[in-house]
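I have placed the structure first, in the form of structure tokens, so that the comments after it can refer back to it.
All protein chains but one are shown at their positions in the complex.
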């Protein structure tokens, strides 16, 4: 008995493609109480200046009890929990969809995350497959803080294992307004745009309008490592230079969510009043980034959404593009052949709320 | 209409010299709730050990409700707010004066910052001018947390624009004691100098006394970037190596306030009982600093100030000098020709409170 036990490895190596099956429910490890310390680090890492997550007083003027943490921080914390079970053996994080931000995440709240496998598809090479999961973070009152779908390419343990029946979920191209989950009592009628930083409100933005966010941020190894550990994201490629320096890229790979947060923070300059994210419609990490890269961003308004019964606010669907080492003056995106400009690193499609 | 709007750039590019006029009032963007997370980061960035901002119990023994955040953190947060409006196009931050620390800034307090233009002076080259502003940070009860004057050299948008009438404010050489704004109920009678770290009190310091603070701190890129973002200071030169590596210095420039905080923290060794800053009398960022530089500091007591009706404490006016890559054993300051020693990076004149 003792001998046998001693041989059982207690170390977790993550799930492989064969371990996933349609309808599989996963309760992720390590519930996480979010604190003012997390938000302070978030500010230090990205310099975010959106008034809602910067000032308790401002949050109260919009009907909330105090400042919730940044919506992207909520996303990263929920995402981080899923990594040990979903993507430890992932080759690529392929996409996001149907992300819905729900109850505001306040300092003191505790988030627990679960996932359901909603699709599986073996690749034709027989070595890898794509897994679709819907992950949900809930607070201590069991209210949904965030749910979103992502799909990842995962290694198979053995090439011989039989392929499962292919199921690819039918996902919304963009989260429709009737699925938004606005915070209770959230009301932008008293919105103070002197404090928020811009006179431009919902009605001032037009579909097709493009905004270059001007500033650039250079990433240091210590910064992305600290961020990614803060989210308790355990993907090895971000932390281990002993292996990564000899690996595929010759360097530690930066967590894709770090780029989302940098781009969102840079977007403040030109979209100051986009105080809250309502939905994440899609997203592609187009190219990897590494320490030393300087991130820039530009946005395009894709859609203007009128919310029924809301005179205080409207929604904008926005494409947020991040580049590396390219100041975005030419708004790089896709090239003639449909492929992305080589400097583009993120193509993110999300919906923000703005005062009317 | 739609066409026209789409052409309006919503990105802020900051004010130029012509945009400022005497008496101009500016309400700065992004009110900021300060938290225990900010203070933890401050400790991690500078290693400050002054007992007042380290221990709630110590703060209570001096009549306060709990530990206020470090006085320099209050300064940086107020300063950071002013950058997008005052110094985004600044060539140089020329000086400080009349800085008065008021109500302690407690975790949970929200700071809002305003500025008034109190002087303008075009330079003879017609390309730049000097703007003097008095900036004031107030908490959610509208109590003054900090006010100070700074003057910056700002670019003109067009050389042809006419020069305004020159107005240079008459500023105090040092903040006089009757302008100090000590916290309510602040009383150092029960001061415990075992806990604070030194037996040397106000009466033990002499005018002309010089103290070498011995230790040195090497600055990393990630550190000064995280600090400057924590203060929501948006000056581009601190963050963008893509442009700065090709710029004037070939490297990201470190925010001058980062050096003030390092020097103040280093000054603990020898001035442990200088628990609170009462005033900032003046300050010059003598030379730029870059990642890799090691900061040292030394102090000189300039003046001993007896506060009327206070038997518990007195004030010391102190010159705090910071150097780079020079251990301060020779107390480098000015040279025979009146210019600064090339290793000096900061000449800071401030007034601290000490138990009697």
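We call the chains A and B, going by the order they appear; numbering starts again at 1 in every chain.
As a convention for this text, a contact is a pair of C-beta atoms (placed from the backbone, for glycine too) under 8 Å apart; a residue touches a chain by one contact, two chains touch by 3 or more.
All values reported here derive from a predicted model rather than from experimental measurement.
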Listed residues A:122, A:221, A:272 or A:293, member touching the removed chain = A:221
Cross-chain touch to the chain not pictured, restricted to B:24, B:40 or B:167, is B:40
Thinking of the whole complex, not just what is shown, which of B:270, B:283, B:314 or B:332 touches the missing chain?
-> B:270
Given the full complex, what residues of subunit A touch the hidden partner chain?
-> 2, 5-6, 9-13, 27, 29-33, 35-38, 40-41, 84, 107-108, 110, 112, 140, 220-223, 225-230, 232, 234, 236, 239-243, 252
Residue ranges of subunit B at the interface with the undisplayed chain | 35-41, 43-47, 49-51, 54-58, 66-67, 107, 194-198, 200, 204-206, 208-218, 220-223, 226, 269-272, 292, 294, 325, 327
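What we mean here is this: only the chains that are shown with their structure count from here on.
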Take the average of all CA coordinates in subunit A, do the same for subunit B, and state the distance between these two points in whole angstrom.
-> 36
